[in-house]
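The complex appears here without one of its protein chains, the remainder shown in place.
Here the chain labels run A, B, C and D in written order, and each chain numbers its own residues starting at 1.
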Amino acid sequence: LGAHFTGIDRRMANLFAADGKSLILAFDHGIGGANYSGMANPEKTLTDAVAAGADAILTTVGQALRFGQIISRVGLVINLDDLVDDPTYGVTQALSVGADMGKVIAFPGSPTHVDSVHRAARLCAIAHQYSLPMMVEPIPVSFESKADHTPDKIGPAARMAAEMGGDLLKIQYTGEASTFREVMAPLFRPVIVLGGPNRGNIREVFTDVRTAIDEGAVGIAIGRNIWAHETPAKVVAAMGAIIHGGASVDEAMKELN
Amino acid sequence: LGAHFTGIDRRMANLFAADGKSLILAFDHGIGGANYSGMANPEKTLTDAVAAGADAILTTVGQALRFGQIISRVGLVINLDDLVDDPTYGVTQALSVGADMGKVIAFPGSPTHVDSVHRAARLCAIAHQYSLPMMVEPIPVSFESKADHTPDKIGPAARMAAEMGGDLLKIQYTGEASTFREVMAPLFRPVIVLGGPNRGNIREVFTDVRTAIDEGAVGIAIGRNIWAHETPAKVVAAMGAIIHGGASVDEAMKELN
Amino acid sequence: LGAHFTGIDRRMANLFAADGKSLILAFDHGIGGANYSGMANPEKTLTDAVAAGADAILTTVGQALRFGQIISRVGLVINLDDLVDDPTYGVTQALSVGADMGKVIAFPGSPTHVDSVHRAARLCAIAHQYSLPMMVEPIPVSFESKADHTPDKIGPAARMAAEMGGDLLKIQYTGEASTFREVMAPLFRPVIVLGGPNRGNIREVFTDVRTAIDEGAVGIAIGRNIWAHETPAKVVAAMGAIIHGGASVDEAMKELN
Amino acid sequence: LGAHFTGIDRRMANLFAADGKSLILAFDHGIGGANYSGMANPEKTLTDAVAAGADAILTTVGQALRFGQIISRVGLVINLDDLVDDPTYGVTQALSVGADMGKVIAFPGSPTHVDSVHRAARLCAIAHQYSLPMMVEPIPVSFESKADHTPDKIGPAARMAAEMGGDLLKIQYTGEASTFREVMAPLFRPVIVLGGPNRGNIREVFTDVRTAIDEGAVGIAIGRNIWAHETPAKVVAAMGAIIHGGASVDEAMKELN
Partner (left out) sequence: LGAHFTGIDRRMANLFAADGKSLILAFDHGIGGANYSGMANPEKTLTDAVAAGADAILTTVGQALRFGQIISRVGLVINLDDLVDDPTYGVTQALSVGADMGKVIAFPGSPTHVDSVHRAARLCAIAHQYSLPMMVEPIPVSFESKADHTPDKIGPAARMAAEMGGDLLKIQYTGEASTFREVMAPLFRPVIVLGGPNRGNIREVFTDVRTAIDEGAVGIAIGRNIWAHETPAKVVAAMGAIIHGGASVDEAMKELN
């Protein structure tokens, strides 16, 4: 008889282009106190990203309330990383701005945030009660603990995100096709790759995205490597060429000219 | 300082094309017990309408749960005409399938449904609590009472729908540009025109839609005149040409060939 | 020690000028299906009324959501006449648009609306739970039953409105100073006079308002006699001169030139 | 189609003069146990401030209940800094006294109040459910940690307040135009500057306010530097001349004579 198509499915579909892939601009860094280059003019950043073909924006309720008109024709993912106590308020707030998805981070193996995985799982449970799908971002131990960002830890962390009911998995690229393929194999939810710190080498980023898509990722959620670039709109367009157009890295690089 | 852009605004935007207009296929007649020609194969009707360019579908929770995949890339309006007592359940149900808008009918002047206007107003109030915008369809007295469907009754009925907080007004075309213009003048919410019974004369329908759009309507919510036609997909495409493409009636007629 | 100054007091104060008087433009007729001359351009009507010195607007949630920016610097009274069942939704809706007061009608002696007084009392009770003050408009029997609009019926009806907890009484002028004085004497809540149908004789209206203010009324809530006039903004200014400036009827008439 | 104008927008507008600017007297220090000079006669302080032109008062529910009549014609912001667990009670209490806005502090980077940012975000979410706008006051680390009150920390802290959905940002002046300009640039919500401890040098305060307004701040929320002055009413009037009248510092100083 198949499955009922509930609001979880419908809202999640809002993030994806007709080809089932999604270019998500991550622009939620300000809620964590970041002050990166490229964050200075959010209105322009959002306007340019939408014009250049972003499928969705990952941002905050503050930006949604202020710039909602600008991003009204693309998907909206709301950062719900730091909810206190009963997270219901965060879920209903996200829905009150018309969010298509919530997003939460989890740090498997963290010695300091020992319940971050369980809290993420709880948030997924409550979000689903309200038919809000969740993007889960599993980072082994912490962002700072680079030594733990190995395929054998990224993989199980991602699997945990799927097991807890995460609907879309935002994971780190492992650095090479073979290990990324191994990480992807046992995951049973769609995967997008995150960008991380601005690498200052956009060709490398394009190469990683190209490989990730080739290995089965359905898209990206990338921020700093896009809006900290000198021509963010061109980077979005180039990313779109890779993700939706099958462009090679060389072809993507030409989009920057 | 401007207004916050909340989920009411964002969800409503989901129904409209970039030009601010919307072609809504009305396909919610089954919930009322109708058995019109053209209702036999809902999967095909929905598939064809989406492929032909419908911007949104007005339907029921049942269809949304069953055919949600098919209509996942267009706007979704859920019929909430017949809620009992506390209508909160209807609003949360609509949101549980990811609806972008609810729809309710009101019969100003009805001797039998004396509180239909007040019930519609209550539903708008509760829907707004959940950031769900509402389409209100004000029909003077009743569908059967054709003698009451005059401009001097259609106008005030539509105004009532706006005053109660309706976000989108689904009204009857008055039959001629001059009276429709008068009806539109004092309305302060966007208006779409409904189709009514199958007239068996698609040129007439096109003519009415063309005139309504020219007089300021932002779209249509038409059912029987579309899916009871022998080539529904062509009618949708022709309607789209009128609404979004500025096509004349003659040009629209050519789309049917 | 005196009374606590709660939100009921504070919100009510928002309607009044520093002199304790209030010129309220009634513009909520559309919700009842009216289509009077002067209602055609609500945006202009509200803009002109505010510019000309109205202290508050009595209107609907629909207008508040649409024209809220225009009326953001004057008091806001929301029509709550026709709530269904548990009226809590109406009170919370009024507060959701930032209303300073709700308004409800009551028909003492009505043979058809036998519980209208009790429903108004219930609404006052619930509104007070939410610190929303209420304007109560007691009309003997019905608007149509002119024979019942005599001082000996207007007075007790107004007293009922005060007794049920109405915070501001919107009553009919009795037609002459002496009877109005008698009506006012036993009332223990502030009184404003309503305007009723457009009389087409603005001097008469000014005369009634002048007398009512002289006899202790704190203001007016008048609609049709203002916005159905050919120069509504001038009528508002003239009313302001009477209410706030102590102008005579002759002086007020000069404002219309 | 634009955005609905809800109670969040309307209540916030109550704080501002017609020029879109606001002079807010901060007088909520007693709730924290302060006993500063100038707090001895709250009735007089409030009366004088309102008479001298304050647009709004930031205070406590206690003062609102006791002195509500005095401040009934200016905006009311209620201090909600110290709510326990489910903050719904604080929001409904603020609304019960007719507040136009709530206010909450956040200490990004605090080692002792590690969840103060997340608690402030939660309060904003819940306040918005009730259509109450929020003033957020982001202070890097703590009031005592002066070394952290640098532009590179004030800026990101303020951005966090905007991202979490704060409607009005109460921030520290950075000490000079150039750095304040940089702090302001990426903020997407209106900013007011706070006063901090009594500096005993009112010219300096005027200079800072003049510069902040010139750089785009929409007003101030200043307490001790006003009511601890020997002639508070004159300071309020002088501040008003700067904020609303475009007065220079020299012109403002003359108001004190």
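By our rule, a contact is a pair of C-beta atoms (placed from the backbone, for glycine too) under 8 Å apart; a residue touches a chain by one contact, two chains touch by 3 or more.
All values reported here derive from a predicted model rather than from experimental measurement.
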{"item": "Among A:7, A:155, A:219 or A:232, the residue in touch with the chain that has been omitted", "value": "A:155"}
{"item": "Which of A:75, A:102 or A:165 contacts the chain that the document leaves out", "value": "A:165"}
{"item": "Sites on chain A contacted by the missing partner chain, in the whole complex", "value": "2-3, 85-86, 108-109, 115, 117-119, 121-122, 124-126, 128-129, 152, 155-157, 159-160, 162-166, 185-186, 188-189"}
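Assume only the chains that are shown with their structure count from here on.
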{"item": "Chain C and chain D, separation of their C-alpha mean positions in angstrom", "value": "35"}
{"item": "Chain B-chain D separation of Cα centroids, rounded to whole Å", "value": "46"}
{"item": "Sites on chain C at which at least two other chains make contact", "value": "65-69, 96"}
{"item": "Touch-based graph of the chains, sorted into line, ring, star, complete or other", "value": "other"}
